[in-house]
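Okay, so here's the structure we're looking at.
The other protein chains are all here in position, but one chain of the complex has been omitted.
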């Protein structure tokens, strides 16, 4: 076994590696969150987050996690006994559904095979049948971190509109925001949920929600009990750059820096970079003769790629071997995918050579672990990266 | 006005200054919170936090704030319509009461003058009258951050016992833990609530709760809806050093280091240091001929000292002047104390000369602001510090 | 004894405390010093250093110390057997003289009592007598770090000119630059020597020299052997922002940030701040009934203040006690001042409350150490600081 020296390669689909600029920005003395200097920070991150979500509606930033932001979306817009429409796109969609159930929400959960996103036509069909408009919300995961399949949010919005339905549209873009294209206002999303440790390139510790006028209106009548996650409490002090309770100040320093980095590169360039890296990763998987979990090319995730293990080989044994030999962390298969897949994250600050390091580690691991594969996936990835650059 | 150069002196009663060792510990790459390396970190902070709370019962650590930990205490132990006993010791007791009310809890709120802690005899009297045991919990703030008065938790426990009452004992030691003596098991507290940015010397972003068997039993039957804050979800993965959703990994790095620092110094020594600094601060206040807000010497806070402004002088004008001239942040008067007091924090990593810097800034500010006072409070503080050392 | 917790107060006359912005700027990956990105850094620090020296002539930056920069000044301008004029203003003048002697330079060393700077009239008198112009250089320490007395460089220049002498003017502004006013071109200095860890607020590790045309001309004919310190080797690559051998890249990152900070505050404001802090320190010394070592008010150092111990009391015993009890580092008495004085540094990022912390530590230490003194020096310092602000 190799002694651990040098850089660890963190290629799970989040937390993603934190850029040194961001770490260093956080490594500064905490300031008084009620003092005059704080307002500039507060405004910078609240307005900057709007730019990343591509919205003019408010964004709320909690000390918490994406799971907390899920809860925020539910408790501010729904009431006990409300009916919602969700889709089994993977593990996180399933967990969000369980949370909704805990809050007394009645979830219509459309089964799925974890290998594709939500079918817009199916959304339209179900909503069209709901003539009583008893469905209060459609809740969709934008980028399923457990499978590497995205759902086509803009098309689902159109499906809802075609069905002429009043349901709120709640979207989990926890692992999408800042990596996969996401346009809150243009796509007509009512509540988008995200967090700090994926495309925003921060350590975990912040949950974010982007709202809409319709969501804010829903919050006026929603009756689930709430306090910590309450939007109204947040929005008033937020206008001045302040928070109703102590914010995670140093993570906000980091968020300010991360937003600056995303803007320097340009959101369009950030999204294109993720697409290139994802295409190169799939080229490698194909080169190894292995299968990408996601079956729908239009729904391939730019954030991560889940790889199906050959029958009779355990994905977690491979991951363990790769971690030990090459100090490379890959994502495990979750719930019913446990042992069957491993996931390669290529999000956040990932660049070509970071990806090549990861893919080299996978190829060496496949060999070391006796997993049947064709040699040279890394060459296919290099070809893909090159063509991506030169075109 | 002085140009801002050099160190800012942060003497609000939290967030407290973050030691460089702690900042540097956090300034490291994030790791996979589901990988094998994480377990050691998770166990270290969970067990270390038990040592700081002085408990053998579980401690839960959330990505969140103290406000979130308040919510955790309520939603895991109570049901809608439950009756609880609370005391108006200051602004934070009032806020916690408001939160309880939001969750449908019926709060008996004993009025107070914000200048002392909870009277144990009054607790006993009220509980003794509650023969039906309809009071489900007694909820007390250990160290009122808004006033600088502590409540005598151990004595309140005895009062509850003398009344032979079954109520849970929920304690907010948000600004007490790690600075003021707190002994969870010995004092018989059922749920203690705290956070990262006070005596634990971290940036904000973590909420903590320490439990008891009785609290865990109460959670089995409590019916408030909960998901993010749910104890049961936490406790199972915690036994292995893991968390059910993404923890705030880098803050946990810092927590591990901060706990190590508290242990190196020794908890008894940490508490004694805070007592010395508080005594010196009160000596300065007395030297200036001003009044300490807290009227009960046995309840003086070792964490902060609130100073009453002379009639006709605005505390916030003074604070602004001191911040501008001397780059010293003091705590504002909250709610009904606004403008009437300012608060001097002396918690966390504070040492003698950090305190003298702050007190010098206050004395210069009193003079510059035309606030009537006797010259030489700083000399009285130095005398107090010296006698504290040499005795 | 107090356990060490919280900030150490570093009030030696250098190294001075390093601002967090500067530390964080250095805490970044090293880059290729021959790559295209380096040139921007190199130019920024070379040009920025010119602004701090107030010169249009080249500044050279070495990996090294101020001692190395002393050597650079000697070996590039002088030849074995050359005669130079130096003055015993203190320990560092004495050490520089010893170095010159090691290189075979004949030093005329005018004795002094370590309590004042160089007398310009004496310079004029000696040079006027040197009709053969056999004196090749006048070498003066601008700010004697061992005594807290400055020499009036501009007036010495005039004295040289009045004597109509051709000698080079070499100035050690090791602890002066960036804290005490220094104007290289206006004052007509030929070689100025400095370093990173004083007014430039960096950790030690860089030596700097600022040149003049006359100095560059002298280097053409000077015959002392040299390689590492050779100016010509440096100046050619420096024009492109590069160095002939590997520079101390991360210290240069810090230098870039420190220069930015000095410019943000404004050099004039930086100098005025140091004067205020020095005046307040002297007020404290006078308040304690103690004596400032420097006897010439026009030569009081804005960088440090040396305090004479009362007869029969050992300065180093006091320093040790203060370090142990209050975690405050003061400067020791050097060479013949050992035990007789202690030195208080108030340079670099020092601000009012940092100074008050230090002076409080001294006053508490005088008391604890049984050193005869009047109580209340800190009050005098506060008065001085206030009048400095409000005027």
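Which chain is which? They are A, B and C, in the order written, and residues in each are numbered from 1.
Criterion: a residue touches a chain if its C-beta (ideal position, glycine included) is under 8 Å from a C-beta of that chain, and two chains touch if they have at least 3 such contacts.
This is a predicted model, so every value here is computed, not measured.
Touched by the hidden chain within the whole complex are the displayed chains A, B, C. In the complete assembly, the contact with the undisplayed chain comes from A:326, out of A:53, A:245, A:326 or A:342. Across the entire complex, the residue among C:194, C:212, C:281 or C:329 in touch with the chain not shown is C:329.
The hidden chain makes contact, of the residues C:39, C:99, C:317 or C:368, with C:99. Interface residues of chain A with the unshown chain, by the touch rule above, are 1-7, 9, 17, 19, 27, 261, 265-266, 269-270, 273, 325-328, 349-354, 356-358, 360-361, 363-364, 367-368, 375-376, 378-379, 382, 385-386, 389-390. By the touch rule set out above, chain B reaches the unshown chain at residues 20, 24, 27-29.
For chain C, the list of residues touching the undisplayed chain reads 8, 10, 12, 14-15, 17-18, 23-24, 26-36, 62-68, 71, 80, 99, 102-104, 195, 197, 203-205, 207, 224-228, 230, 245-251, 323, 329, 332.
The working rule: only the chains that are shown with their structure count from here on.
Residues touching across the chain B and chain C pair largely coincide in numbering: over half of the numbers involved belong to both copies.
A straight line joining the Cα centres of chain A and chain B is 35 Å long. In this assembly, the C-alpha centroid of chain B lies 45 Å from the C-alpha centroid of chain C.
For chain B, residues touching at least two other chains, in rising order: 17, 27.
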